[in-house]
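My questions all concern the structure below.
Removed from the display is one protein chain of the complex; every other protein chain stays in position.
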Amino acid sequence: MTATQPAPSNRRTSRRTEILDSRPVNLDGFVEEWPEKGLVAMESDFDPRPSVRVEDGRIVELDGRARAEFDFMDTFIADHAIDVATTEASMAIPSDEIARMLIDPGVSRRDVLAVTRGLTPAKILDVVKLMNVVEIMQGMQKMRARRTPANQGHSTSARDNPIQVAADAAEGALRGFAELETTLGVVRYAPLVAIALQVGAQVGRGGVLTQCALEEATELELGMRGITAYAETISIYGTESVFVDGDDTPWSKAFLASAYASRGIKMRFTSGTGSEVQMGNAEGKSMLYLEIRCILMAKGAGVQGLQNGSISCIGVPGAMPGGIRAVAAENLVASMVDLECASGNDQSFSHSAMRRTARLMPQLLPGTDFVCSGYSGVPNADNMFAGSNFDTDDYDDWNTFQRDLQVDGGLRHVREDVILQVREKAARALQALFEYLDLPPITDAEVEAAVYANSSNDYPLRDVLADLKGAQSVMDRGVTGLDLVKGLEATGFTDVAENLLTVLRQRVSGDLLQTSAILTPAFVPLSAINDANDYAGPGTGYRLQGERWEELKKLRHVTSATNPETEVS
Amino acid sequence: MTQNAPSISLGPADYPLSINHSELLRTPTGKALSDLTMDAVVSGEVTADDLRIAPETLLLQAQLADASDRPQLAGNFRRAAEMTAIPDAEVLEVYNALRPRASSKEQLLAIAERLEGHYGAAESGALVREAAEVYERRNLLARPEQA
């Protein structure tokens, strides 16, 4: 490590330096690279050189390592992810040629996939290392699996208050999130909060998919019961030792992937740059190299998609030189091996609003399957994923970016009266359902609070111990998604019950298991099969136009052209 | 069960099945999608067991995945088709047994045999056998005092 500079003593600082030093960006943490330990974004002399050798239909050498020396990641990737039939031919193509294919609109997505399915982790790294951020964005525009971009929201509560979660889920669904996710401060609250999320989401917009981030086995159980609709916190790691520290292996995770599919439940894995070095064992490899191993492991497991973009470790690549370029590259790699990509922007990233926005652009501008894998649909102080890059305070800024640049980030402006209406309905529906299920009562005062609240501080306090008992009873009694349908129907929330039943019925068809699937407001499954990305240059692919563009032209305050003395919204 | 692959041959244009081919879809209990109505839920005719996916449907989705050049996804669906027969609790047990240092080699092989023999789950069994082999090589089997 280099020596630190001696602190200047008694030297007068300029007024300008004082001002700069007080800027929010200087509250962020930045550290030096330490490549020997893997504290480096994507350019490291310690990463392996690309190579592959096939004998008798089996990969016997991968990135300079012979099969006898394979760790379990090498083994899994060699045996499940890489196409043995084409790998030698694909690996023979120079990296700069593959990088050019990624940005050339004349080369179809399908033609690129024909090459990438034979590439090793080190070769993929070699390709994306040639690309600057603009080229990475060009690649993403073409390689994203679903033609129509979407967004995902978080709905959580610092007090794990289910009424807040329901009301904010309803508002988030109405504003446009295709998926909504929650998690807990106190894990035992999970059943009540997961129920609240599901009810709120189906009030806001029928067909929104929900999930509750928990330890793997519990997350699966809530999914099997139909209380949640998809799963995503199935973490994977790029080194064997960190994977084992997480108490899993590629085989346990592959089995889990099939377990979810066997219950008709949509699922994606989660990984991201920085997790291995954060957990102390990067084996001296760069963050992006290890992330590419994760991406190929996910591909080999046959899971349809991946949440990546550093995710909960964003502070690590964020502190490194070129770190945000590496994060954009990891999203591209997920897309260029044909996985659904829920592309981060889901964790508090910077004290600087400018830096937060800059970090978003490589995903917002080209569009990804889910631009945020968790835009905070609650104020960040209530975000139990420890904050997101964007929260409720930023809704109007986001809508303005979309309108300024004419890009679709998955959200829209909604009038206040409509928002208040769905918030109230969500709280009322949950109140009725709790009573039906004999859970701790929700008072009218709590419903009233939910309509006008911003944060958990605006709600009356719950009896936490009674709620935790209620939560346990949900598990003990074996309450299922169908019980929620019955309760909503019995208490007069017929349309919400119908929405939830339709979501549950999707399990029977399995349509949501295909790559990048979401449900439209008309309950049509939209995936990389029936909405395949067909970008082929200017004027092609997804274009923000027509009815959707008219919708995104609306903001809170727009002066009317007809009568400039009034505003339209 | 994977031997009885559906005779129909599907391609990308057939997706989504819930809209284009609802006639091909049955619950594991033999009900059609159109039977899963609110009235049937309220009357108790439809239970949580009816809201599951049938192995035949997973094999149809595997065909769609294969036809969309996603062989790994198709393989996942085929394992899933086998696993529909395994009760929730046992699925979780097998998952936990596959965690690192959770099982001896014999325990893993016994699980594989049960999957193959009792459930006819050849591909899932093969995955567990492969794990047993790799775990042995990488020292990830249960340590003696933990087995």
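Observations on the structure shown:
So that you can tell them apart, the chains are marked A and B in the order they are listed, and the count of residues begins at 1 in each.
The working rule: contacts are C-beta pairs under 8 Å (C-beta built on N, C-alpha and C of every residue); 3 or more make two chains touch, one makes a residue touch a chain.
Criterion: contacts and distances are computed from a predicted model.
A single chain of the complex does not appear, and UniProt lists its protein name as "Propanediol/glycerol family dehydratase medium subunit", one of "Alpha-L-glutamate ligase-related protein", "Sugar ABC transporter substrate-binding protein", "Propanediol/glycerol family dehydratase medium subunit" or "dihydrouracil dehydrogenase (NAD(+))". Across the entire complex, contacts from the unshown chain go to A. In the complete assembly, the contact with the undisplayed chain comes from A:N383, out of A:S335, A:N383, A:N399 or A:Q431. Contact with the omitted chain, checked across A:P50, A:G318, A:P362 or A:P440, is made by A:G318.
The chain that is not drawn here is touched, among residues A:F70, A:F349 or A:F493, by A:F349.
Considering the whole complex, the residue from A:S44, A:N151, A:T182 or A:Q278 that touches the absent chain is A:Q278. The omitted chain makes contact with just one of the residues A:V31, A:L405 or A:A445: A:V31. Summarising the interface, chain A meets the missing chain with residues 27-31, 34, 37, 39, 158, 185-187, 215-218, 245-247, 274, 277-281, 313-316, 318-320, 347-351, 380-384, 386-388, 464-465, 468.
Methods note: only the chains that are shown with their structure count from here on.
Separating the CA-averaged centres of chain A and chain B is a span of 25 Å. Note for the complex: chain B touches chain A at residues 12, 15-19, 22, 25, 27, 33, 36, 38, 41-42, 46-48, 50-54, 57-58, 60-61, 64-65, 68-70, 72-77, 79-84, 86, 88, 91-92, 94-96, 98-101, 124, 127-128, 130-131, 134-135, 138, 140.
Per the touch definition, chain A reaches chain B in the complex via residues 71-72, 75-76, 79-81, 110, 113, 216-217, 220-221, 224-226, 240, 243-244, 247-249, 251-252, 254-264, 299-304, 338, 480-482, 485-486, 489-490, 494, 497-498, 501, 504-511, 513-515, 524-525, 527-530, 532.
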